[in-house]
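Taken from a larger complex, these chains appear in their original positions, while the remainder are omitted.
For clarity, chains are labelled A, B, C and D in written order, and residue numbers in each chain start from 1.
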Amino acid sequence: MTTIAVINPNTTASMTATIAHAARLVAGADTEIVPITSSMGPASIEGYYDEAFAVPGLLYELTLAERDGAQAAIIACFDDTGLDAARAMLSIPVIGICEAAMVTAAFIAKRFTVVTTMERSRVPIEELAHRYGMAARARIRAADVPVLSLEDPNSDARQKLRAEIGRAIADDRAEAIVLGCAGMADLVKSFSAEFGLPVIDGVGAAVKHAEALVALGLRTSKQGPYAPPLAKRYDGALAQFAPA
Amino acid sequence: MTTIAVINPNTTASMTATIAHAARLVAGADTEIVPITSSMGPASIEGYYDEAFAVPGLLYELTLAERDGAQAAIIACFDDTGLDAARAMLSIPVIGICEAAMVTAAFIAKRFTVVTTMERSRVPIEELAHRYGMAARARIRAADVPVLSLEDPNSDARQKLRAEIGRAIADDRAEAIVLGCAGMADLVKSFSAEFGLPVIDGVGAAVKHAEALVALGLRTSKQGPYAPPLAKRYDGALAQFAPA
Amino acid sequence: MTTIAVINPNTTASMTATIAHAARLVAGADTEIVPITSSMGPASIEGYYDEAFAVPGLLYELTLAERDGAQAAIIACFDDTGLDAARAMLSIPVIGICEAAMVTAAFIAKRFTVVTTMERSRVPIEELAHRYGMAARARIRAADVPVLSLEDPNSDARQKLRAEIGRAIADDRAEAIVLGCAGMADLVKSFSAEFGLPVIDGVGAAVKHAEALVALGLRTSKQGPYAPPLAKRYDGALAQFAPA
Amino acid sequence: MTTIAVINPNTTASMTATIAHAARLVAGADTEIVPITSSMGPASIEGYYDEAFAVPGLLYELTLAERDGAQAAIIACFDDTGLDAARAMLSIPVIGICEAAMVTAAFIAKRFTVVTTMERSRVPIEELAHRYGMAARARIRAADVPVLSLEDPNSDARQKLRAEIGRAIADDRAEAIVLGCAGMADLVKSFSAEFGLPVIDGVGAAVKHAEALVALGLRTSKQGPYAPPLAKRYDGALAQFAPA
């Protein structure tokens, strides 16, 4: 049995349900998905500020999850919020859904386009693409849909995403599409069928990478930048959430 | 049941046994590993020339494997020999062990070192690192051991590899080690224990990535560079191995 | 009168005193330096985890400082902790001391070396160099001195830094040295005299860049990734520190 | 007398005639051009798969040509098919027409556009541009013309190429045009006159580079990745074409 903690660093439980559903859809028979909604931070992560405020809650929850026996952790926000800090904090491997999705896309396409939610998230994802060595392969587009509108069946979010995917195919000559938000995880099948090319969701991709690392017996290296935090004093309201 | 064809493009059957063993060690309960030894090409791949002569046999075998029901294919040579051609030829996803190993290392370490066999393979692997977006993260070292000496229990290959890993840790400050040859697949456990940091073998990593792509229902995009070969005349001794 | 808030995201007040002294040494006659010690987070920032836990306190203090009339803000930690989030949150310009130091070094040298505290901070600063377009020009070295040992007159920190600078000059052919920690701000003069080449401290450099932006009437662009946070619900212990 | 073998790795003899004509047009008075049509492989090379199947025949022919006294060799396919393998196999210098054309363009223009045949070849040529250090200078466009249509006087290939060159000048602000297929070698003069800017054909460029290397007494370095293949067993249908 492999236990994978999947944290939604947005504090919106309905989004966690979407994420958990997508995770379980692809998880192996022996994998238990443990979905977690962060209880500290913004209702939705849209930009650098929200990211920063989401991280301590995310780290705290992941620390608990590791103590409770999780063998791998997934951060289910396409900004890969707090990924490096989580890797330093935990011993178990940690996967971000942006890195997972891009790596997966790169196995089946030379050039792909990420379609994300809001314009303000476009450049941050371009920076991630650069960091993951995908700058020459990935184009990033924003469909101008707020994150939480993806949870709203009456919004025009799906329609806007469709239009942007159409532009990606026509103008970028995208060979594959990456869905750039955890809240889009349920759209893989329909979009893939509609557009006739691979559509990749980071949540599903991350589940498989997490299972892989566990099966391979690999954990985050503790030599260098991911060395565990040194024991020290933490002050203020966050101190209670810091490592003992 | 997931069927994964694992081809050894070196025509040396004992190496295929090592590879098959490593693959089965990490494969899921529902995964069938189908090991294939290429029957056309060099006994071992050491440099650009050997690579080129190994590819047609490799493509031919993989075409047969796909017809026989394989759902994913792995090219078990660290040069990722013929990877792009195989992706264009087949519909099922194809994984190279170099790309698989580097991607896996990048999930658990910022900087890692590949230890490969011979000096002549060092620059080709540097080129792969560049292509996979890992140029700033991966260092490549050669231990000066011929590929087939890895099959020989009396050679000093293990000792030379050990020495080179030691230099990688001391001089490159490597956070993880990638074994740069399919023939080293059985050394992961002992080296990992000996050096106290993650050691990654591409064969195992590729098996998990292949399983992941199958589980996610993803196949190589046929838009753009991986479009299937056009029907045309093929001449000469290879014609019988070309697509009908 | 130009008012510049200088926040020490480490919660150690003695370090703030060092920083404030270095800032005032170079500030213009019309500049008021307002030093702030963050009250929430780790006593010293050493690695990704500490960074993450320091950011919410830092953002909260900077929000107060802007309300109180600061015209520019400096984040006095060489990891440029929380820089993007602060730029998104605030209207006034925000300067990180790593970016400020590297930019300043680049005006007077083609190649320079950063000497930072601990090995675990080396790769994060390499990543910053990459992000600031300095990857080909900056080398990063760690002297293996804990951040707080810089505050301790009895430690061997100065000696270790000196040795590392010597290696940077001999081995990297460094044309200038950047001190890679806010806590080293008082060493500029003596090291510059001792080694006979420019030595740059990020705190001083950031003060001058902050004054410059104020004088030029420039504020962070609110188009794109630094657009102000959207109004939304924030949950948990941090909610009280989030924007109203 | 300098003897240069020019191999067409497409097995189509009429294309070889076009190539030979272009080569002789620019060859020095003392240069003998020896055109060779590969007898093993695809009738035309369009994509990764065709490339892979063309290489063994190409290497075999070049080995014979070297034995027969050729002092340099040219691979007349814009994918630079098998270039690294040929350099490892032979002692005489080997030139690919893509590398030759890009290097030549770079002597007379800062930015240039390659116009190639089919969309599936666009990304492979982008990868070559990256490998040759031209990523920031070269744009690649496909005119959607099959390779063999260039041999057909009734096709609309020329018209499509013209239209694409027009877009390159208008949209890319191309300073020069590189013709991205050996089969276009006869169009240099007319396109250059029509568009009023330098038009470069790789075959001609490669002839002059080959002459240059012979005149300079330079041969492929045998230190490192181009070291000659090691003696070993080759199996199967290709064994008869491998080095003795």
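The rule we apply is simple: a contact is a pair of C-beta atoms (placed from the backbone, for glycine too) under 8 Å apart; a residue touches a chain by one contact, two chains touch by 3 or more.
Worth saying up front: this structure is predicted, and the values here are computed from it rather than measured.
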Please state: how many copies of the shared sequence does the complete assembly contain, given 4 in place? 6
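Everything that follows uses one rule, which is that only the chains that are shown with their structure count from here on.
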How far, in degrees, do you have to turn chain B to put its CA atoms on top of chain C, rounded to the nearest 5? 120
Indicate the whole-number Å distance between the mean C-alpha point of chain B and the mean C-alpha point of chain D. 29
Express in whole angstrom the distance between the two chain centres, defined as the mean CA positions of chain A and chain D. 44
Calculate how many whole Å lie between the centre of chain C and the centre of chain D, each centre taken as the average of the chain's C-alpha atoms. 52
In chain B, which residues are in touch with two or more of the other chains? 87, 110-111, 136, 173, 224-226
Going by the touch rule set out above, what shape does the chain contact graph take here: line, ring, star, complete or other? other
Every chain pair meeting the touch definition is listed as A-B, A-C, A-D, B-C, B-D
Using the touch rule from the top, collect the residues of chain A that touch chain D in their complex. 110-111, 136, 173
So, in the complex, the side of chain D touching chain A is made of residues 119, 122-123, 130, 135
The residues of chain A that touch chain B in their complex are 26, 28-30, 87, 93, 95, 99, 103-104, 106-111, 132-137, 169, 173-176, 192, 197-198, 200, 204-205, 208-209, 211-213, 215-226
